[in-house]
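For this view, one protein chain was removed and the others were kept in their places.
For clarity, chains are labelled A, B and C in written order, and residue numbers in each chain start from 1.
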Amino acid sequence: MKKLLEITLGILTAIGGFVDIGDLVANAETGARFRMSLAWVVVVGVIGIVLYAEMAGRIATISKRPVFDVIRERLGPRLGLVNLVASFFINFLTVTAEIAGVALVLELASNVNYLLWIPLVALMVWMVIWRVRFSAMEKIYGFLGLALAVAVVAVWKSGQTHALLVQATHLHPPATESWPRYFYFAIALLGAAMTPYEVFFFSSGAVEEGWTPSDLMVNRMNVYIGFPLGGILSLAIMGGAAWLLAPRGISVDHLSQVALPVSHVLGKIGLVVFLFGMFMAIFGAALETALSAGYAVGQYFGWQWGKFVRPVEASRFHLVVLLTIILAAALALTTVDPIKVTEYSIVLAAAALPLTYFPILVVANDPDYMGDKTNSKFSNALAFIYLLLLIAVSVATIPLMIVTKAGA
Amino acid sequence: MSNPKGMGRPTGPELLIPRRRVPARVHGYDIVVRPLLALILAPLLAACVGPARWPSAYEGKAGATADQMVSAVETGRLASEIAAAKKGLAPYLSVTIADAEQAATSIQGAFDSIQPPDRHSDALRDQLDALLAQAVSGLSDMRIAARRGEFAAVERVGRSLRSVSEKLDGFAQQHA
Amino acid sequence: MGEPLVNETGGRIIDAGTHLLDRQISDKDGELVGKVDDLELTFPEGGAPGASPPFVSAILAGPGALGPRLGGGVGRVVSGTHAILHPSTRPGPARIAFGVVTKVAANVELAVSRDELDVVRVENWVREHIISKIPGAQHAPQ
Partner (left out) sequence: MRLSDLLRADVLDPNGENVGQIHDVRLVKDGLDQGLFGPAYRVQGLVVGVGAWGSRLGYDRGGMKGPYPLKKLFQWFHGDAKFVEWSHVTGIGDNVVHVDMAKEELPAVPMLRQ
């Protein structure tokens, strides 16, 4: 039973990391435009995040080093700083997108403009970080975010599951879309699936929770259960858009459209559950990303960080978190299109992936850190292939962004 | 990508399976060579399509605009169907319809700001403008009704938008 | 994989850049202090190069040590920030004598509390002027 509770860290990270505003938007958008022809990317993304999050969690458990400690130690202060600036900026866009996303969900439930909700959402995010226990936080938002599973029910009840699976074997864009756009959206999906804050948060969380080598099993369970679960939710969102929105020629540019399939199939109750799930998942992601801002900066400079000490003992960490939330809310209040912010954040995240994942792979192989818990040959082979893939993605992202005019 | 009539995108909710069946067998060429070619050629091609200086470019933009407007109108119609089936919540439907209206307005505005390069393009513009205006005003009516909680009216407007949606889709296919 | 290398008298051998530089420093209570941003090397009896080799006499931590290592414009900004925030006119980097180090491992562990060290000056300022003013700042660790 205790073990069951412990895997919630993984589930929160998976729901909040996999199914956050970025995934809701990217998967629905992709489903509506490319039907299921890009579903394979979600699978590739799940395997990638499982592989690297397991390593990050194992490193944090064995050597007590969260990811940004490792980045600073192995890449040195200069490249580490480049990494910090890039990661912080992308993460900042993500915080903005999540805060706006929570506000958009509240708008859908209340018909009150999302801009009016933003200050309240920002305050709630900060208060939860300030006051709620880390373990309580992850359990509440992890389990309640599972309400999103109603999207899986909707796809199943639509009777289209088989047709969608058949579509998923078509590994090319539909006639209405071009190859560059196909690849651009593939990159967006990969960025949404493997967003670096997931490992920042997951590894820092392992330290916050005080994991010891006996928790390695918990680490594996978290990763092997949590992320694939997030992947299934993502595919359900994509599937709903692929069968209901795509045939009607609807392309997704508002969060409201993401809920149409669930509402259409399951009616009012389904819609309520889905909106609730979206709220919890995006709110959880807002907590994770805001904390990750503090984790990354604190770990680069060596400041006291984390919720495992009293706030006064980690003053600079809490200041960074507070300022990040305030500035993100301010950016969201400029009426910048939250969906656009989301799209840019995941695509830029994709471009920055090797910066985060390369040092993790190196340290997971270093007996100085890991003792005899270094990577197996199998995970190394797979991780190396992923590293090459991530580098290729990172090189291709900006040119594709220009060519496709950001997927327009 | 010439698109003969009848290969258009299905519009009715009853057509959940795509009409154009994609061949199940995918050739190695499709997987390897085409993406590579696309990656290499795309920047070159993209460089050729600037602002609508040529009539063909204008026509392409008109087609794309119609296509985008189909998305907005169909979103509104889907919301109205959900309302008719009593499957949605009032605030949610209101926001969804208002979002669709907002999208429609900005699509219309973007198209109106493009300079038509010749007489033929003027005709094209008039034709599409009429459809865009119908779409926007229909979605506005729908939003007003939704905000007032008059979902019977929402449903009525939704039905009336069907022909607009079909015409927009036809226009998009014709001028792709 | 073998054991860590020692010399003939049993002294442990490490590479400064790989095993010491950029590591996390923690104090006697396990609280995090800063990073090993640089090391101070001293020649015994002020000896010249070539005679007796220098030894590591102190850890240098904080922006005053990090700035020069970053170099360039960014480095000047970091060093400049340090100079502005520091009360003395030409401050050196915060120095932690190796005499208070107890262990060089994953973390570099100290025998003193971080409050006795110059490197947490900014942390203390932020605590005093901002964080401790927010209600709930003293509540228990979570």
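The working rule: a residue touches a chain if its C-beta (ideal position, glycine included) is under 8 Å from a C-beta of that chain, and two chains touch if they have at least 3 such contacts.
Bear in mind that the values here come from a model prediction, so they are computed numbers and not experimental data.
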For the chain not shown, touching visible partners are A, C
Out of A:84, A:150, A:361 or A:393, which is the one that touches the chain we can't see?
A:361
Touching the unshown chain, chain A contributes residues 73-76, 361-362, 365-368, 374-375, 377, 380-381, 383-384, 387
In terms of residues, what is the contact footprint of the unshown chain on chain C?
1-5, 7, 9, 11-18, 20-21, 38-44, 49-50, 53-57, 60, 65, 68-69, 97-102, 104, 111
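Please note the rule applied: only the chains that are shown with their structure count from here on.
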Quick one: label the inter-chain contact graph as line, ring, star, complete or other.
line
For the interfaces A-C and A-B, which has the higher count of C-beta pairs in contact?
A-B
Using mean CA coordinates as chain centres, what's the chain A-chain B distance in Å?
30
For the complex, give me every residue of chain C touching chain A.
1, 19, 22-25, 31-35, 37, 61, 66, 69-71, 74, 106-107, 122-124, 126-127, 130-132, 134, 136-142
Show me the residue ranges of chain B that touch chain A in the complex, using the header's touch definition.
1, 3, 7, 9-11, 13, 15-18, 20, 22, 24, 26, 30-31, 34-35, 37-39, 42-43, 46, 67-68, 70-71, 74-75, 77-79, 81-82, 85-92, 94-96, 99-100, 103, 147, 169
How about chain A: which of its residues touch chain B in the complex?
35, 107-111, 160, 163, 166, 169-172, 174-176, 178-180, 182-183, 243-251, 253-254, 256-257, 259-260, 263-264, 266-268, 271-272, 275, 396, 399, 402-404
